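Missing here is one protein chain; the remaining ones are kept as they sit in the complex.
Chain naming follows the written order as A, B and C, and within any one chain the residues start at number 1.
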Amino acid sequence: MPRFLRTPRVVIGSIGDDIHVVGITILAHALRNAGAEVIQLGIQTPPEEFVATAIAEDADVVMVSSSNGHAAMWCSQLRADFDTAGAGSILLYIGGNLSVSAATPWESVEARFLSMGFTRVFAPRTQPEVALEALAADLAQLHAPDEQEQGVERV
Amino acid sequence: MPRFLRTPRVVIGSIGDDIHVVGITILAHALRNAGAEVIQLGIQTPPEEFVATAIAEDADVVMVSSSNGHAAMWCSQLRADFDTAGAGSILLYIGGNLSVSAATPWESVEARFLSMGFTRVFAPRTQPEVALEALAADLAQLHAPDEQEQGVERV
Amino acid sequence: MSEQPTNAKLSLDELQAQREDVFRSQLDRDPYDLDECTAWAARNAKRGSVSASLSAAKASGRTVVVPRAGVASMEGQRALMRELDEAGAGVLPITVDSLTRELRFDEAARQLAESTATESHLNGFPIVAHGIEATRELITSFSKPVIIRANAVDLRIVAETGMASGGTAFVSGPMYATLEYSKNVRLAESIPKWQYIFRILGHYTERGVPAGDDAVGFAQSGTCSVPSLMLVGVVLDALIMAGQGVKHVMPYAMLQGNIAQDVACCLASEILTQEYLHKLGFTDVATYVASSDWNGAFPHRAADAYGLIATNVVAAAIAKVPLNYVKTIEEGVGVPTAEANAASIRITRYLFRLIGKQADSLMSEDVHFEKELILMQARAVLDAVLDLGDGDPVVGSIHALERGVLDIPFSPNVHVRGNVLPVRDAAGAVRFLDHGNLPLPAESLRLEQQRLAVRAGSGPGLSYQDMIDDLQFLELEDELTAQPNVVAPMEP
Partner (left out) sequence: MSEQPTNAKLSLDELQAQREDVFRSQLDRDPYDLDECTAWAARNAKRGSVSASLSAAKASGRTVVVPRAGVASMEGQRALMRELDEAGAGVLPITVDSLTRELRFDEAARQLAESTATESHLNGFPIVAHGIEATRELITSFSKPVIIRANAVDLRIVAETGMASGGTAFVSGPMYATLEYSKNVRLAESIPKWQYIFRILGHYTERGVPAGDDAVGFAQSGTCSVPSLMLVGVVLDALIMAGQGVKHVMPYAMLQGNIAQDVACCLASEILTQEYLHKLGFTDVATYVASSDWNGAFPHRAADAYGLIATNVVAAAIAKVPLNYVKTIEEGVGVPTAEANAASIRITRYLFRLIGKQADSLMSEDVHFEKELILMQARAVLDAVLDLGDGDPVVGSIHALERGVLDIPFSPNVHVRGNVLPVRDAAGAVRFLDHGNLPLPAESLRLEQQRLAVRAGSGPGLSYQDMIDDLQFLELEDELTAQPNVVAPMEP
C-alpha cells in the first residue's frame, strides 16, 4: 500500500440516485489507512454537492462512485462545473459499475467517461490498492516540479 | 405404447467394445412389455454375432446400441454382412451415443449411419416409446400389402 | 400526517386526503379513481395472485422461484418477462428504475424515450412514465401473478400505479427503505409514507385483491447481517404493515452462505413474525417466508456463482420456504442476459426439487442451536423496542433508533449510529463483532463468543479488518485461482 508524505484530501461519495454504500465505505477506510484525509459524502450525493464540498474542503481529488448503472446521467456536466467553480485542475476519479448493461465493452465505457473529463476511470471490482497507487502517482506527477523531494513514497 | 398384433422378433445388444448395458436393458424391457420377443445379446457383442443370431432366430429387426463413441468402427460392414447372409431386407436400427465428440452435429451423424445402411438412426436419449412407434410403423409398412387387416394397431 | 406517528390505522378519509396531496404535489393531477382501480384489480386477481400462489406452495411444501428484473422499454420488459416465464419463474417481477423511485418522473420519461427494446438507459421499468393503461395491458398478457419491486423512502405513487395496474404484491417497508436506502430521512418521516402504501394494500385487500408485501427488515445491507438483527427489522416492518390492514406478509430471510444458520434464519423468520403479530393482536395475517439468495458481492465467474446459488438454495430447500428470490449467475457482472436468467432459475428449481424431497433428513443439531440463538436475541431487541413505544412498534422503533437499541452496520443513513458490526466465524456463520448498544442477552453473547474463538484461534481477537475481509468471503477468489504449472526437475 502506498503511503503519502503530504496528506491528500479526498472527497468521496455515491452520485445521483445511487444508494450503494459498501464500495465507498471500503474505499474511504483504505484511504484513511493510507494516511489520506477523507470527506465522506455518502450515498445519493448530488453533483453540485461534490463541487461545493471539494472547493470548501480544498480537496486534491474527488472520487465519484456509481454502482446502479445511472452514472452517465449524473456526470456529464461535472468537469464543467468544476471549471466554472475555478477548480479546473482537480483530480476527478470515477469507479463502480458504470453502464447499465454488463454487455457494454469496458473500452467504450472508459472512453466515454474520459471524454466527460474524468482523470481516471476505474473498472468494476477495482481493489482499493489500485486506486491508492493511482492517486499516489497522480499526486507525485502534479507536485513533481515544485516538490521534487517530498513527492510520493511507496512503502 | 403401440401394441403389435403379430409378435415381432427383435435382436438387441451393445456392439463391439461397448459395455453400456442400461440402455439395452430398458429397451428390451419396453419391447417385451409391448409384446415383442426379445433376444438380448448384451454388451460387447461382435458384429458377426448380430448377423448370426438374427438369422438363426429369424428376427424382424436388429437393434444395435453403442454408447461409448466407437459405433462407426464396428458398423461399417454390418449391412453388407446381412446381405451376404441373405437377410438383405432385415430392419437395422441403431441408437445410443454415436459419435466420440458431442460437438458433432446430429444431422451429419445420422447421415453417416444411414449411408452405412441402417434403416433408422436414433438420437441420444431416445425414449423407448419412440423406438416402439417406429418399429410398429416399419412393420406395418413391410406387411401392408399382404397383411392389410392385421397390420399394426396402436393402443 | 400527524407529527408523532403511531401504528394506528389510517381512516379511509385520511387516506383519501393524503392521496389528494401526494398526487397533486408529485404528479400535479388528481388521484387515480380508487373504486375503478380496486374493481379492476379484483377482477384481475381472480386470474391468480402472488398470495394465492404462495399459499398453495406453503400448503404443499413447494417453493415459488422469483427473479428480479426490469428494463426501460415496454417491449424490452415484455420480452424479459416472457423469458422468465418460460424459464419457470413462479411469479413475474417488474422492478422499477431508481429515477422513478426517487420521484424524478420526468427524467425517467426522458431516459425511457432514449431507450430501445434492446438497450435500456434505466436500471428498471419506469412504471409511472408508462402509466396504468399500458402496464395493465402488459400484466394481463401473462398468466402468472406479478410483483412490483422497488425500494425507496417514498414510493406512494409507484405503489398506487403498480396496484392499479394489476400487481398483486409489493416490496419492502420503512425499516429497510429508510435505513438501507436513504441518507438523511428519519423514521418519523418515512414511516407515515409507508403507512400510506400499506393502507392502500389493505384497502385493495378489503376489495378482493389479497395484496402481499415483502417485509425485508434489515436483510440486505450488501454486507452480512446477523440473522437476529435482520429479523428484528422484518418483524417491525410486518407489524407496521399489519397495522394498516395488510393480510399477506412475506417475511424475509437473506441467505448468507452458512447453511445451518440460513436454515435457522428461515425458520425463525416465520416463528418471530407470527409470534409478534399475535402479540399485537394481528391474528389473521398470513405469512410466507421469502428467502433471498445472497445479496452482497457475488463471485464474477459463472461457475462460482452457480456454487453460491446452490449453497443458498440447499438451505432454503431444507427450510421449505414457500418463496425464494433468485439471483443470477451474472450478478457479479451486471444486468443479466436472458440465458443467465433462465439458467439461474433452472438450477434453483432443480435443487428445490431434489433437496426438497430430503429436507427433513438434513436438519442438523446446529440448525437448532442457531435457531434458538436467533430467537433469544431477536426477542430481546424486539421487546426492548416495543417497550420504548409502550407496545407501539412505530413509536418504539423511532425511539429505539435514537438510542441505538436499533442499530445496523454499514447503513448509509446518517441517523443510524452504526456501532454494530458483523463478522463471520470460522464456519462462515455471521456473528456480532460489536453489538453496539443492542440489548442482547449475555448468554447469547457468550455462545457467539465461543464460536468466534475458533476463527480467532490463538492470535489477537477479530478486528474491523476481518470484517472488511469478510465482504469477499463468498467470492473465495484468491483461494480458487489456480497455481501455475511449475515442473520440478527429475533427479538424475
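Criterion: contacts are C-beta pairs under 8 Å (C-beta built on N, C-alpha and C of every residue); 3 or more make two chains touch, one makes a residue touch a chain.
Not measured: the values here are computed from a predicted model.
Although one chain is omitted from the display, it touches the following shown chains in the full assembly: B, C. In the complete assembly, the contact with the undisplayed chain comes from C:Met363, out of C:Ala338, C:Met363, C:Ala380 or C:Ile468.
Only one of C:His121, C:Lys144 or C:His435 touches the chain withheld from this view, namely C:Lys144.
One of B:Ile19, B:Ala56, B:Ala80 or B:Ala111 touches the chain omitted from the figure, and that residue is B:Ile19. Summarising the interface, subunit C meets the missing chain with residues 43-44, 46-48, 82, 85-88, 140-144, 257-260, 299, 301-304, 306-308, 310-311, 314, 342-344, 346-347, 349-351, 353-355, 357-358, 360-366, 426-429, 474, 476, 479-480, 482, 485-488, 490-492.
Seen from subunit B, the chain kept out of the figure touches residues 17-22, 25-26, 29, 42-44, 68-70, 73, 97, 99-103, 124-125.
The rule we apply is simple: only the chains that are shown with their structure count from here on.
Under the contact definition, subunit A and subunit B share no contacting chain.
One simple way to say how far apart two chains are is to compare their mean CA positions; for subunit A and subunit B this gives 70 Å. Inter-chain spacing, taken between the CA centroids of subunit B and subunit C, is 56 Å.
The centroid of the Cα atoms in subunit A and the matching centroid in subunit C are 31 Å apart.
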